[in-house]
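All protein chains of the complex are present and in place, except for one that has been dropped.
All chains are identified by letter, namely A, B and C, in their written order; residue positions are counted from 1 within each chain.
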């Protein structure tokens, strides 16, 4: 994973990616860490991001899993779109802050298989709340 | 699917469910149709719901698929939580409005298997943009 | 789905495909029906295809779901390999015979999204035992 593609997504370019996406910036996505093939992000919970019990909404948890998978893939191969993902919700997302870590399992020519874990932090204690497996499609540049 | 559980989610109770969830109401979720085992919702796209190309964000598409699956299950068995789902993103969510239809494949005692399709409407033309398969866990009431 | 690719898998070529695969022929895979974008197969249960309760083994159910998805895709786009699938096992595969129906949800240039249902027949009564959603990758011919 250490040898990234020339057009790969880098830490320097993530801010522009966040700013360009209405949803990504509205949620308040923060990049925590990024290396070729591995990305970590965080989101602070607020009322608009919760479900009816006041926990983080599954849509936010799913968003974070998908995002770290796509960015982990992009950090290796460049431009991508999510083809599909599967997510298991393991526990309620209770806390003040969610974090997600995505990593590349295998990067191929046309697709990158990735996995992600999402965690909730409550009063400094971090607990896994979801795990995901995703297929990210490589967007071919026109010749 | 026609015989709903006494505590099942009904059309009359959905407004309260939407109001109780910060994310669900912020997104602007509208109930289009609901019958035991089948639910349809809609969301009007606006900047905060888009990705970097201005299309509906995958997180919104995933949210809609998950929501109609959970509500279709709830319309048959009562209180539920999403256990897991898998979604295939088929095309960019281009348009002014997204709709999603969820239906129950099989309702068991402890879980309900459901499927969903998500559509984007552009200038009156509706196109499928995602399809999902979800396992919804039945929340047992304490004895 | 009615306009198949010139190299698409046809009913005439399926026998050769079955004969070429050790597992497919050992299982006793029968083609029931095939049209561009839709395939149905059947397998008669015997002891080697069962699990510890004597029901059809999940591996056989998964095999059938994967096979009809891949063949449905191949019937539209030609040579393929399964990229990934997700399957929900809905009920024990009790009976003398299993059937599976796969169909194309969307065929793209590099991948085909498909779904499948698997049924068990016991004493003439057919019951759904599994449902699946799969991504089938198109194998590009070398230029």
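Please note the rule applied: a residue touches a chain if its C-beta (ideal position, glycine included) is under 8 Å from a C-beta of that chain, and two chains touch if they have at least 3 such contacts.
Just so we're clear, the structure is a prediction, and the values are computed from it rather than from any experiment.
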Absent-chain contact - pick from C:62, C:78 or C:108: C:62
Sole residue of A:61, A:80, A:98 or A:133 that reaches the chain not shown, by the stated touch rule: A:133
Touch list for chain B against the chain that is not drawn: 83-84, 86, 110-111, 113, 135, 137
Missing-partner contacts on chain C, residue numbers: 17, 20-24, 26-27, 46-52, 57-60, 62-63, 66-67, 81-89
For chain A, the residues touching the chain missing from this view: 86, 88, 90-91, 105-106, 108, 113, 115, 128, 131-133, 135
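In the analysis below, only the chains that are shown with their structure count from here on.
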Most distant chain from chain C, judged by the mean position of its C-alpha atoms: A
Top chain pair, ranked by how many C-beta pairs fall in contact: A-B
Core chain by centroid distance, with centroids computed from Cα atoms only: B
Chain centre separation in whole Å, for chain C relative to chain B (CA means): 28
Chain A and chain B, separation of their C-alpha mean positions in angstrom: 22
Whole-Å separation of chain centres (CA-atom averages), chain A against chain C: 33
Contacts with 2+ other chains: residues of chain B: 86, 88
